[in-house]
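Sharing a structure here in structure tokens format.
With one protein chain held back, the other chains of the complex are shown just where they sit.
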Amino acid sequence: MAFLEVKGITKLFGGLTAVDKVSLQVEKGEIVSIIGPNGAGKTTLFNMLTGVYTLSEGEIIFEGKIIHNRTPQEIVQAGLARTFQNIRLFAEMRVIENVLVGMHINTHYTFLDLLFRTKKFRSVESEKHRTAVEILESIGLKDKMHNYATNLPYGDQRRLEIARAISTNAKILLLDEPAAGMNPQESEELLRFIRGLRDKGYTIILIEHDMNVVMNISDRIYVIDHGKKIAEGLPAEIANNKKVIEAYLGRSE
Amino acid sequence: MKEKLSNLSNRINAFIESNKKIVYPVLAILILGLPYVGSSQYILRIIIMIGVYSMLSLSLGLVTGYAGQVSLGHAAFYAIGAYVSALVSISFNLNFFITAPIAAFIAGICGLLLGLPTLRLSGTYLAITTLGFCEVVRMVLLNWESVTRGPLGISRIPKPSFLGIELTISNFGLYYLMVAFLALTTLAVVAIVRSKMGRALMAIREDELAATMMGVKTTYYKVAAFVISAFFSGLAGAFYAHMIRFIDPNTFTFDTSIMILSIVILGGMGTIGGMFLGSALLVSFPEVLRFLQEYRFVVYGAVLVVMMRYRPQGILGGQKKTPYKLPKGGG
Partner (left out) sequence: MVLQQLSNGLTLGMVYALIAVGYSLVFGILRLVNFSHGSVYAFGAHMAMLFVSMQFGIIPAFILSIVLTGILGIAIDKMALAPLRAKKSKGIAALITTIGISYIIQNVLMITFGSQTKFFPKLFDFGSIYIGGVAFNTTQICISGVSLMLLLILSCVIRYTKVGLAMRAVEQNQKAANLMGIDVNFVVTFTFFLGGASAAIAGTLISGYYQIVYPNMGFVAGLKAFSAAVLGGIGVLYGSIFGGLVVGISESFAAAYLGGSYRDAVAFLILIIVLLIKPTGLFGKKGITKV
């Protein structure tokens, strides 16, 4: 069985089928991209994977355990963390605090510990702050850790979202259009960083529009259109797939 | 004007931060020495009331300022604390230092019962249900005459006594008791705010869904904050009852809830210092500006409307220029 096994998941909104019997397999240490035209159901798929939406049908199995009936909090704990298409940082909190919220589930002390500032509290807090600074350093935001998230430039905000997802100790990162709105140089840098994450052992699922990015970075690609999976394969296969070209450019006849 | 205000608050923050070793001891001496500097009973009473409202607004601040949930029922917890402490101390002849924690505890339980059904939902439901709760509590106080003595209220509530000495305003006992209670509340709120719980609450305020996706159990933290908030409001109520020695259902109305909310908004949501400043301003203003007495409630309402439009972060709120304080050995 694959690391993450998605079996025929479906999402109905009233009469509308947003995602229709989609199956995916993701292996450990892969970068898998999900592409498709606007409104194809990619983000809905992410919402199903992370527990925002309940499934109408199908199963999601991660490391051999069923996770689709769990709360979003339990799914993060299990090891799936995400970023958002429309950046959703904690705007009026500092950069480092955003990362510390990401570490929330791994910060273990009791209410009494925090109330009485026990030794345990102090050591856990300083350890978590150290880790947070390390994560920010790795993504190039250490100099800006005192800034408020809302004041960061756009590209930095995207990176901070990734940093926040990493800090949950996730095994799989679901990145929803991480390069959106970046200039070519920034997105090149981001690609390098994402590859670096894979080399460190992270598994990455990516939603992306920019074909350049997708073809460059993906180990495998799934193509979704009108809620259905229409193709899957290696980047080279997808690039020459007739159905995919039709979905993107329309039928030629 | 706006710029000046935030510059000023930033400069004050920076000054306090860099001169901590001097500022805090001086402040402590000032606070402890205050009654001896020729204050009249009248002034002292006002200062004690500022303390009571600081406790109330610190507790509401945790819910509204940090977690972003509006509660209009804090007068109810204040009332519950006052009534429970007064009734227990009279019926069982118990000392204030035993009845006050009991009162706070019961207020906390009421907070739990109210918070559980409402805090799962969006913020508005909390605002309205707490408003309704406030009304129901008043109804019970008015009508459950066998226990609460109804509209007559409870009189001759015993003064707090410590080691056999009755604490009054004239022997400064009540003042120091207030300082102790307020210090306790402040320390607890600061401890909560500067921890993973505080960060979770702020994350909920900023973006509840994103907080959920980071694994924050949002309902749990909102309810926890609400219960703690109710606890300290109850404690403030107990203090008030034994200080004034007479309470009736009209002591704790919607007006009180609005005043507490106005303090939080004026002082600055998500600040500690703002709660003291806001209390000082709004408690003393009807005393200083007597001619506005009739309009005081209109002013509280106007504070809410005007601040939301022109300075939603309040006097001391908003982004700080001082760097984030890393813990020792962190980073």
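Every chain is named by a letter (A and B) in the order it is written, and numbering of its residues begins at 1.
By our rule, contacts are C-beta pairs under 8 Å (C-beta built on N, C-alpha and C of every residue); 3 or more make two chains touch, one makes a residue touch a chain.
The structure displayed is predicted, hence computed values, not measured ones.
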Residue in contact with the excluded chain [from B:16, B:43, B:109 or B:136]: B:136
Residues of subunit B in contact with the chain not shown: 68, 70, 72, 117-118, 120-121, 123-125, 127-129, 131-133, 135-136, 139, 142-143, 209, 254, 258, 261, 265, 294-295, 297-298, 300-305, 308-309, 312
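Simple rule for what comes next: only the chains that are shown with their structure count from here on.
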Mean-CA-position distance for subunit B and subunit A (Å): 41
Contact footprint of subunit B on subunit A as seen in their complex: 50, 52, 72-73, 76-77, 81-82, 84, 88-94, 96-97, 100-102, 104-105, 107, 109, 111, 114-117, 121-122, 125-130, 132-133, 145-146, 148, 151, 164, 168
Contact footprint of subunit A on subunit B as seen in their complex: 188, 191-192, 195-197, 199-200, 202-203, 206-207, 209-217, 224, 270, 319, 323-324, 326-331
